[in-house]
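A single protein chain has been omitted; all remaining protein chains appear in their positions.
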Amino acid sequence: MDSTAVAISLKDNISSLSYFVPEFILIGLMLVLIIVDITIKRESTPWLGVIALIGSVIALVAVFAQAALPVTGLFNNMLAVDPFSWFFKLLFLGSMILVVFLSMTSLELAGRNVGEYFILLTATTLGMFWMASATNLLTIFIAIETVSITSFALASYLKTVKRSSEAGLKYTIYGTFSSGLMLYGFSLLYGLTGSLNIVEISKILASSQPHPLTLFVAVLLILAGFGYKIASVPFHFWAPDVYEGAPTPITAFFSVGPKAAGFALLIRFFNTALATTEDGASWYPVVAEVNWPQLLAVVAAATMTLGNLIAIKQNNLKRLLAYSSIAHAGYALMGTVLLTREGVYATMFYLVAYYLMNLGAFLVVIICQELIKSERIQDYRGLGYRAPVVAAAMTIFLFSLTGLPVTVGFIGKFYLLAALVRGGEQYIWLAVVAVLNTVVSLFYYARIFKAMYLESTDDLTLTRLQISPSALVLLAVFAVPTVFLGVYWAPLFDWATASVKFFAGL
Amino acid sequence: MDNPILTQALIVLLLPLAAFVIQIFVGKRLPRQGDWLPTSAIFIGLILAITLFGRMLANYDPAFKISHRFDWINIGSLQISFGILIDNLTVIMLVVVTLVSALVHLFSIGYMHGDVRYSRYFAYLAIFSFSMLGLVLVDNFFGIYIFWELVGLSSYLLIGHWYEKKSASDAAIKAFITTRIGDIGMLIGIMIILATLGTFGFDEVFAGVADGKLSGGLLTFAGIMIFFGAIGKSAQFPLHVWLPDAMEGPTPVSALIHAATMVAAGVYLVGRTFVFYSADALLFIGVIGTITAFIAATIAITQMDIKKVLAYSTISQLGYMVAALGVGGYMAGLFHLMTHAFFKALLFLGSGSVIHAMHHAYHELHDHHSDPQDMRNMGGLRTKMPITFATMLAATCAISGVPFFAGFFSKDAILAAALEKALTSHNPIHMVIFGTLLLCAGITAFYMFRLVYLTFFGEPAKKEVHHHAQESPTVMTVPLIVLGVLAVAGGYGHWFEDLVTKPDLAAYATTALVSPAVPEAGHEAAHTAHTMAMWLSIFAAGLGILISTAFYYWKKFSAEAMAERFKPVYNFLWNKWYFDELYAKTVLAGTHLFSRISGWFDLKVIDGLVNGVAKITVLGSRLSGWNDNKIVDGLVNLTANVVGWFGATLREVQTGRVQNYILMALGAVVLLYVLQLAFA
Amino acid sequence: MTSFDVMFYVIGALTLLSAVIMVFSKNIILNAIGLLFTFFGVAGIYVMLGADFIAATQLLIYVGGILVLLLFGVMLSQRITGLEMRTGTLQVVPAAIVCVGIAAILLRIILTTPWPQAKVAAPAPTTSKIGELFMTTYLIPFEIVSVLLLAALVGAAFLGRRDAR
Partner (left out) sequence: MMPVGLTHFLVLGAILFCLGLLAVITKRNAVTVLMGVELIINAANINFIAFARYLDKDLDGQMFGVFVIVIAAASAAVALAIVLNIYQRMRSVNLDEADSLAG
């Protein structure tokens, strides 16, 4: 590297710093939390949560301030700022803020040392930021590992609880194994192209004629890393166990945050590394020999079907929601199948819908852990009478998860199906599978609904339950948009479509 | 929104919604638990609908059609506008829906008095009315699907209103899920429309079909798929099993579901999208309708529960309407929908009145075991309940097709349409359809008069009960009288045929490429068919009534003896053609098959991975436990069980051991690689 | 056969042999020792590939750090005196089948792919170049890895700590 190249590179690093403000704020938040945690030596102080909340809100403001930034690569094209990553960053901060809220009210964490908890949560969010904006195999790897390593610790955060420790152990073994596979896949991709930058990789793949089978194996192994983050078949096995064992706010977080980050990564990878990105209406796969849509379609169909089928047999609501979240990953994957613009924004729309309805459902689970001290569905009997507002909110979330009309879940599913059907006739079968799956999902969502409203309870349990005002407010925060966006979703839709813009230059 | 008609229609639509919202939140705190609120909302709607109707009559125009669209969603280049469309058919439907709904509201004030969830009940009624009105008003497939689901949802709430009763909550779930199975088909059909035509609006879709953008086998397939929605909602064979169970809801709800709302939705859908169906799709529709009409009619002969008889008669009459549409009798089918709405609502409310009285009588006698709905416990009620009797008799005459009652005109029209089709099409299937429908007309007359004789004539089955029975309160009899008048007079004056025109696909064509529609069969043939059909139908009805009278009034023959003599047939009918059992049997056979497959699967595949013989034992014992379980209810359980079986088996894979997971993930990677090799 | 080839086969054999010991031995101490020699062998491979800096890093971090960490894990979680030093195996047959399948796939693609190769220059010292890259192109990965390390530190410290209550 000669001196002018060094100078250019350094200059790029320095000029990129101004785009990095939200990340700096989160890093600062981590440090502040560490210092406060060390200096205040009291167990379970509310201050840590408040600080985390303030910090994440400031970061949110900083991300908002980036709305009008140009699409550009940062730090020698290691990361990128573009509307696509912007969209996801807002989603991540939204998840983080809510999970901080949930954690402050959660019974499971009460009386524990929560300093490290919020530090790790902040670090996970940082990792997700990088997952959404990484444009280099190395930064992708670092980002995934940041999210993974902190997630392992968060899953086993309840050290004294066996199921939490077990969840952490399984997550760790499965996670390190998956990143090992992904790493090997990266090495093969590097060998094929000689580059780590995904935009460059795309160009080299387009110009040289790579061995299709080798490329396929490389991407299959890489998919192990991405697939494990979004919990898609066949890399989903960890999810139910970890979701059940982890502290419930963390489960809620896992089911939306890292999953959305995985989707961001997957979409960016498939659409910029394996296809040529143009500002036009659609993308064209550069490697015609390998049929990525077919691979993704098979994975999507398997994911939704498996998640839904197993969910039917669950009695623990947390575990049921784990399987349902696997199924929803399958639905969201449908949008990525065709590598079209329409599909991508359908997926993004669906992720927001999923964020609302799934976090809402978990919120109900957390509230009910306090109210009825149980996660089992049969203990939700009579909830419609005992806590009408909670049950009504749950009903809204369940309807939305099922995809019934006048909820955002319906609109999201509709866009996905529409994108699929309009993308070409060869994937109508996948749309049919998805529709059949919604019917299957009805069976288990209806079970919860039935338990809450249609099953008789003995007289003992027929007492009204007291719900805290803050819980009511939180419920409203999720239930109202779930319905409102089901009727008037134009703003969300516009946001999602405007965000389908990747960094593609060099 | 410049057009006053549109505004008015929109108000009719939104009033029940507003009532629902208020009622669900504050209904309990309102005076009288707010029952007046949805009731008055729907009555205002009724008045508005009637003025619309009057306006329509005053400025008579067969081609009257206005619509308004709001931009709603954009999917790329595709714009979905949400619009309402009003033509003569819509206005008539508005009147019918609001009328029946209003009367049901009124009737419910008496019937549901003192119910635990009285206020909730009225909220559900309101949302039901709203959904149905929306269904009538929207102008595109997408909107129809949304309201379609809403109707399903609100019917679920209403059927399950007495959810403390297990049978009621089961029936609610059964109705919801069975109809949704039909909805899947409908959604698939809509998706095909979207994929090929890129639009949802009725007019655009029909134009696309007329221009030949969607044609041939795919058009037929799409049509049949859309019709699947109607099969579910309108309780057509083979998805009819939910409707009789839906009787578990309060009786006014049954009236609402059966008369003008939920089950009518399917018929209305087929009517509204009539031009969309290719000839083959129409034949399919006609066959399904005929099968339904016949099966349900034969089942109704043997039933003893007064509401069950009416339920099967509804299914049968719906089959009539669908068959009529299938043979091209657009007018006849929809006309029958109108007249049927009147007399079926009347029959249900009348039976509700009877049950109310029986219930009351049992209550007085402190008898809590006897079934107030069993006709064997009734008899001789005509002296005790004269108004109920008179109105019920009128409705029975109407449904049986006795001349000069409303049902006569519409039923006659259907038979005429079927005969005309049979005469012109030269397709033997059409002849069979006509013959079966004619037979059904006779059977209908038979079982309806059987109902009247058993309930109102003869000696009371239990003297003391009879003694305590009394006429229902005015709030319940007024709706009966109103409907009674309509059941008598609703068919006169050719009003329906004058107002509604049969749509013509060619009219939608935007290009002139399409050959003009095949001209309708000559006036001559139609006239012959009409006269012939009229006499045949009178004959069939008369014969049915005669036989019924011979059995149940003159007691010339003993029904019991007949039943004994033709025991297999009787059992077959009494058990509703063993439909529920058939579905259950399929489940059992399926389970056996699955258990064998799964045993093999476990042995050969999972075992190696799971490395535990114990797993098989667990699975085996669970499956044998499964066989012991009494598996009862039809299609719902079939799907639920098969799906559940898969769930349970797949669940075994989640062993809890992380290294199993890793192994399986790697195995899947190898599998994907092999698949890629095989298909690339 | 050049001396380079001979060296490759010797080091390769050492690496694979110790890896096989690591995988197939039932004694956990032998597993760890096998892993140690595998790491050494891999470091040797790095040297042969002209990656002197990585080889040094491998020795320092892997042999010095990770392996010591793993040994600590072994010691802390096993009763050193007892019989528990032997570790069992699970699902050997299906595992073998799947691994052979994966091996077949990988070998097939490795041997059939025409990898893009340039003319290989003589190995040169890489440390200063790598140092330069750390400060220029790879500055941000270098920095964000520090966040990862900090988070890992916090997590490991929290989990390893014995709580007061």
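Here the chain labels run A, B and C in written order, and each chain numbers its own residues starting at 1.
The definition used in the following text is that a residue touches a chain if its C-beta (ideal position, glycine included) is under 8 Å from a C-beta of that chain, and two chains touch if they have at least 3 such contacts.
Because the structure is predicted, anything quoted here is derived from the model rather than measured.
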Partners of the unshown chain among those that are drawn: A, B, C
Options B:258, B:272 or B:657, residue touching the unrepresented chain: B:657
On chain C, residues whose C-beta touches the chain left out of the figure: 1-2, 4-5, 8-9, 12, 15-16, 19-20, 22-23, 28, 31-32, 35, 38-39, 42, 45-46, 49-51, 53-54, 57-58, 61-62, 65-66, 69-70, 72-74, 76-78, 87-92, 95-96, 98-100, 102-103, 106-107, 110-111, 115-121, 126, 129-130, 133-134, 138, 141, 145, 148-149, 152-153, 155-160
Contacts of chain A with the absent chain, listed as residue ranges: 137-138, 141-142, 145, 148-149, 152-153, 156, 159-160, 162-163, 165-170, 172-173, 176-177, 179-181, 183-184, 186-188, 190-191, 194-196, 240-241, 244-245, 313-314, 319
Missing-chain contacts mapped onto chain B: 651, 654-659, 662-663, 666
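As a working rule, only the chains that are shown with their structure count from here on.
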Chain pair that, of all pairs, has the most C-beta pairs in contact: A-B
Separation of mean Cα positions, chain C and chain B [Å, integer]: 68
Distance between the centres, which are taken as Cα means, of chain C and chain A, whole angstrom: 31
Chain A-chain B separation of Cα centroids, rounded to whole Å: 42
Of all residues in chain B, the ones touching two or more other chains: 659-660, 667, 669, 673
Touching two or more other chains - residues of chain C: 105
Contact footprint of chain C on chain A as seen in their complex: 1, 5-6, 9-10, 13, 16, 27, 30, 34, 43, 74-76, 78-79, 113, 116, 119-120, 123, 126-127, 130, 136, 138-139, 142-143, 145-146, 149-150, 152-153, 156, 159-160, 168, 188, 191-194, 208, 211, 213-214, 217
Residues of chain C that touch chain A when the two form their complex: 105-106, 108-109, 112-116, 129, 132-133, 135-141, 144-145, 147-148, 150-152, 154-159, 163, 165
Contact footprint of chain A on chain B as seen in their complex: 73-76, 78, 145-146, 149-150, 153, 160, 163-164, 169, 172-173, 176-177, 180-181, 184, 187-188, 191-192, 194-195, 198, 640, 643-644, 646-648, 650-651, 654, 656, 658-662, 664-665, 667-669, 672-673, 675-677, 679-680
